[in-house]
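Structure record follows, encoded as structure tokens.
For subunit A:
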Amino acid sequence: MDILIYYTSWLLLLCGAFFCAVGGLGILRLPDFYSRQHAAGITDTLGAALLLIGLILQAGLSLVGIKLVMILLFLLFTSPVATHTIAQAALQSGLKPKLAEKERDG
Partner candidate 1 sequence: MSNFVDIALLAFLALVALAVTRTLNLFATVALTGIYSLLMASIFTTLDAVDVAFTEAAVGAGISTVLFLATMALTTSHEKPHHHHNWAAIMATLITGSALVYGTLDMPHFGDPQAPIHQHVAPHYIEISPNEIGVPNMVTSVLATYRGYDTLGETAVIFTACMAVLLLLQRDRRGGNRNVMAVPDADQRRGGQSMQHAMILRVFSKFFIPLIFLFGLYVQFHGDYGPGGGFQAGVIFASGFILYTLVFGLEKARQVIPPRTLQALVAFGLLLYAGTGIATLVMGGQFLEYKALAHEATHGEHLGILFIELGVGITVAAVMTTIFFTFAGRGRS
Partner candidate 2 sequence: MSDFWGLYNYWIAIFLMMVGFYNVIARGNLIKKLIGLNIFQTSVFLLYISMGKVEGGSAPIVGAGISSFSNPLPHVLILTAIVVGVATTSVGLALVVRIKEAYGTIEEDELIAQESVTQ
């Protein structure tokens, strides 16, 4: 059982790191602000959650584990709210999403 938990946390940590890096690549390479938000979303939710769950498995049921759960919960609340607010502000300020139609026309 211990070995199973050990390797699961291994796998989760590696997956988390992978998704973080993919999101990082996305925020650099994607063409406009709104598509970059998707990339940021991956790192903030999937990447962070996998990494933290991996760490929680490592820590087990202890004060450290509980603090990690709290961090995960806080992250899962704050980052969508922050991202939503940024997107709303950007949209209201008149920043238009880049659409495929434009490319065909132009």
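Convention: a residue touches a chain if its C-beta (ideal position, glycine included) is under 8 Å from a C-beta of that chain, and two chains touch if they have at least 3 such contacts; residues count from 1.
How were these picked? Simply put, all candidates are chains of the complex that A comes from, given by their letters.
Quick caveat, the model's predicted, so the values are computed rather than measured.
As listed, 1 or 2 are all part of this complex, and the one touching subunit A is 1. Taken together, the subunit A residues at the contact with candidate 1 in this complex read 74, 77-78, 81, 84-85, 88.
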